[in-house]
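The structure follows.
Of the protein chains in this complex, all but one are displayed in their positions.
For subunit A:
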Amino acid sequence: MQTIKEIQEEIIDEFSMFEDWEERYQYMIDLGKDLPLIDEQYKTEDHIIKGCQSKVWVHAELQDDKIAFTADSDAIITKGIIAILIRVFSNQQPSEIIEANTDFIDEIGLKEHLSPTRANGLVSMIKQLKMYAIAYQTQLK
C-alpha cells in the first residue's frame, strides 16, 4: 500500500512531463472523466461542498480502518481536481489524512486553485475530506 507521500510524489512525476498549461489541463480533464463516481443516492444537499462555483458532492465510507472517498461535480476541471485529491486521500487511515500536507498541489502547477477565494473551492474540498477523516477517527477510537 502506497503512503500519501508516495502517491503525491508519483503525481508530481506525472505532471513534470507536461510542457505547458494545455497539456496539464487536458490531463486533469481526462482524469475528471475517469473519476470514480459517487453513488447517485449520495448526490444530495448534505453531500454538497459549499464554496464551489460548480457543484461538488463527496461521500466517505469507512472500509476496515481506511476511508474510501467517492465524489462528483458538474464541472469537469473540478472533477479532475477532485480525482487527484481522491487518489491521494482515498484508502488511507484517518490519522494519515488529517496529518497530510497538500504542498504537492503547488508543485504540479495548480497553485492558483489553492487560493481560499478561488471560486472552485479546492480549499473547501480539502477541508471537507479532512473533516470526514476527523469524524471517522473519533469513531475508530
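Observations on the model:
Keep this in mind: a residue touches a chain if its C-beta (ideal position, glycine included) is under 8 Å from a C-beta of that chain, and two chains touch if they have at least 3 such contacts; residues count from 1.
Throughout what follows, contacts and distances are computed from a predicted model.
UniProt lists the omitted chain of the complex under the protein name "Cysteine desulfurase" (options: "Protein-arginine kinase", "LacI family transcriptional regulator", "AzlD domain-containing protein" or "Cysteine desulfurase"). When the whole complex is considered, the residue among A:8, A:78 or A:93 that touches the unshown chain is A:78. Not every partner is drawn; the one left out touches subunit A at residues 21-22, 25-26, 29, 53-55, 74-78, 119-120.
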